[in-house]
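One chain of protein is taken out of this complex; the other chains stay put.
Up next is chain A:
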Amino acid sequence: MNTKPYFFQSFAIVALAFIAFIGFKQVLPNKIFSDSKIDSKNVLIDSMLLESVANDSLSLESDSIAEAEQQEAQKEIVFENTEGIEFPSETFENYKGYQYLVSFYEKLYQLEKNPQSKVRIAYYGDSMTDGDLIVQDVRTNYQERFGGNGVGFVSITSESAASRGSVKSVYSKNWKTQSYLNVKRPTSPFGVNGHVFFANDKTNPTWVQYEAGTNKYATTLDNPVLFYGKAAKRGNVNFIIGKDTLKKNLVPSNLVNSLKVTSGSIKAFKANFVHADSIPIYGFNFDNGSGVHVDNFSQRGNSGLPISMFDADVMRGFNNSLKYDLVVLHYGTNVLNYGTKNYYWYEKGMKKAVNKIRESFPGVSILIVSTADKSTKYDLEMKTDSAVVPLMKAQKRYALESESGFVNLYTLMGGDGSMVKWVDETPARANKDYTHFNQRGAKAIGKLLYDQLNKGYEEYKILREKRDVVSRQQRAARKANTDSIAVKNDSVYE
């Protein structure tokens, strides 16, 4: 065997390899793994989103966008007086739009004065709010301050039911589910949750079972009520609570019908659906009848666009019993990955969605929550995805134009590069997909969201106080001046 020293040959190999590497780098492609398109019927993708992306032909020159945006950022937004309340003007850059939440804030104020009244929030979202992440923290924050018990409206089934801790639900596998995500023409209209379920298995029982979770203010199932839709034939449902079975009829005569399971608070129950094949079933509501209640309507893969498919009549039916005061639209994650930075098409589509909400829930306040930061690898480094800021701006634009409040989640969590920090810090606050928050992160986001909303509320109370002082003075002046005939009361409600 050759035992001659081999140091310089050894060095030569490593050095030559380095040169070979430079050569390979120039000759070979840059990426080793193809970013192949996934084409499968089993992958959850928002079909309206795909259509909108395909139809998107409008693209401005990037220079003109940059210039327009600079002007836009400094644009002053002056609000019109609502009910005698006028929030100070804002710039587009820092737009929050508290002004457009005045009716929601007024309801909170009434609740604070009279703890028996109630306020309801519908929180629509995508996978970010799966498993009740973020929403449960917003809910807890509100219930902590304003009272209220219960997790709100819960769908029959959900892909994320297993990961939800605020309420546990188990269901038979034979439910037929239609989601607004990928069904255009549902057999019966979608419910307020964007889903409709059918118990049309004639041989096996179709059931769902709920059990209260361990979250604060949600340790019992309060006044469970079933919501179902219109159908030609009646059906039956058996509620099993402990050892008791309650047999009830489903009378599907209205667009939206409700059926009380039982009064008071229980720990768990099971619902067995019998002969209910054509009746659209939506879900159960759990609330104690006073305080704040927040419904989580999350749907993985959703861009938000499918909301424009809602049937406004059905939604008004839901609103008659649930009475929403604020609708939150928290989307964006699923529109980041389409290689586009021009979100005009999305802006347009979401304006339609917001209009549909206004039509469905008359007088409701709307809050748009922007996309959070998301990172992508550029060369060797994880950085904020270049689509994040354009999308966030588009979201701000449709928030402003549709007179909605706005939460800029991207700047709220730290702006540029913040997702990398949230993932890398110990303990981590976001997952390794550099997109989704974990429990800890979601809690932080829920708090940030609540804090911004609450800041608006505190300002509202001050403005309201001022208004009332002014109107009292006016009244006093009016009383003093008894000569004048009754002045037409302005729009001051007390």
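What we mean here is this: a contact is a pair of C-beta atoms (placed from the backbone, for glycine too) under 8 Å apart; a residue touches a chain by one contact, two chains touch by 3 or more; residues count from 1.
The working rule: contacts and distances are computed from a predicted model.
When the listed names "Membrane-bound O-acyltransferase family protein", "Sugar ABC transporter substrate-binding protein", "Carbon monoxide dehydrogenase small chain" or "NADH-quinone oxidoreductase subunit L" are checked against UniProt, the chain not shown comes out as "Membrane-bound O-acyltransferase family protein".
One of A:Q110, A:S163 or A:S386 touches the chain omitted from the figure, and that residue is A:S163.
Within the set A:N94, A:Q110 or A:N337, the residue that contacts the chain not displayed is A:N337.
Contact with the chain not shown here comes from a single listed residue; of A:K432, A:K455 or A:R475, that residue is A:K432.
Within chain A, the residues in touch with the undisplayed chain are 1-26, 28-36, 38, 40-44, 127, 130-131, 159-160, 162-163, 300-301, 337, 376-377, 379-380, 424, 431-436, 438.
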